[in-house]
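Each remark here refers to the structure printed beneath this line.
One protein chain omitted, others in place.
After this line comes subunit A, so read on.
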Amino acid sequence: MFLAQVHVTYKPSILDPQAVAIKNAMHRLDFDEVTAVQQGKYFEITLKASNADEAENQTEAICDQLLANPNMETYRYEVKELANQ
């Protein structure tokens, strides 16, 4: 079994009004050091695969077809093998 940890975020060119609102809230809390906020989605996917390459390929396909919209989002992931339970 493998665990894929996937992050999906907006491309830098995309305006993210939620992130702007969050940054403004941080400034209201006097965290004036904050210069930028990016918000995204995080997924943990447990999947069966015979090896790490296969698990990565599956994760890549899932991101491409479902988790991210390539028009406005990018993704990155890490895949690790889970100890036998």
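In the analysis below, a contact is a pair of C-beta atoms (placed from the backbone, for glycine too) under 8 Å apart; a residue touches a chain by one contact, two chains touch by 3 or more; residues count from 1.
Simple rule for what comes next: contacts and distances are computed from a predicted model.
UniProt lists the omitted chain of the complex under the protein name "Phosphoribosylformylglycinamidine synthase subunit PurQ" (options: "Phosphoribosylformylglycinamidine synthase subunit PurQ", "Nitrous-oxide reductase", "Glycine cleavage system H protein" or "Sn-glycerol-3-phosphate ABC transporter ATP-binding protein UgpC"). Contact residues of subunit A toward the unshown chain are 14-18, 21, 66-67, 69, 71-72.
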